[in-house]
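Left out: one protein chain. Kept in place: all the others.
Up next is chain A:
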């Protein structure tokens, strides 16, 4: 019993990743997401197991927290106020790197399994992950509120299923208004309010096919793209007038 307590303390004190009694092994249903013309969001299945070289420890149950963070972006946030009787933007503030998407899922209520200190150390909940240094500033709170309203920042408690203290799985829905880039996925194993192991991987989200081609053309060959847009419009206008002339006859 004493050795077990010591082992636990040891694990608590150790830096993450070293000397682990329980390890997480995980996989994703897909590590690459392609934005095609009919892309309408995507669901990723995340599953895994806890690998042990000794019997399951007694006491507090095991918990799993999974986070997915989208690519980071510098954002401009504006505030409206009443001027001359109408509501206009009066103030703009540039806010540093924040993920365009962030989701936290867990086996149980975060309040029960994640003490604030552990949360701060690993930056797990949105409050600790998104600009914690700016807490209380109206612009930061508004950014989180707006992203939550758009369902881009989410906390889903109790949606990770864990069976036999060994196998876990969950699914994460990526929205359709997704930003291209790397989506960092982190999986945490927790016991007694401490992270005993973590695992990280990246999901790549990319436009493909005609989406990729048009996007690149619009940005890299803007003039050609513009001419093409006009040509399509002109041809279509002419085609429509001809088609209906024939139809009317």
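Keep in mind that, in the parts below, a residue touches a chain if its C-beta (ideal position, glycine included) is under 8 Å from a C-beta of that chain, and two chains touch if they have at least 3 such contacts; residues count from 1.
The rule is short, and it goes like this: contacts and distances are computed from a predicted model.
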{"item": "Among \"Sulfite dehydrogenase (Cytochrome) subunit SorA apoprotein\", \"MBL fold metallo-hydrolase\", \"Probable membrane transporter protein\" or \"Phosphate transport system permease protein\", UniProt-listed name of the chain not shown", "value": "\"Probable membrane transporter protein\""}
{"item": "Touch list for chain A against the chain that is not drawn", "value": "35-41, 75-82, 85-89, 92, 138-139, 142-143, 145-147, 149, 176-177, 179, 207, 210-211, 214-215, 218-219, 222-223, 225-230, 232-234, 236-238, 240-241, 244"}
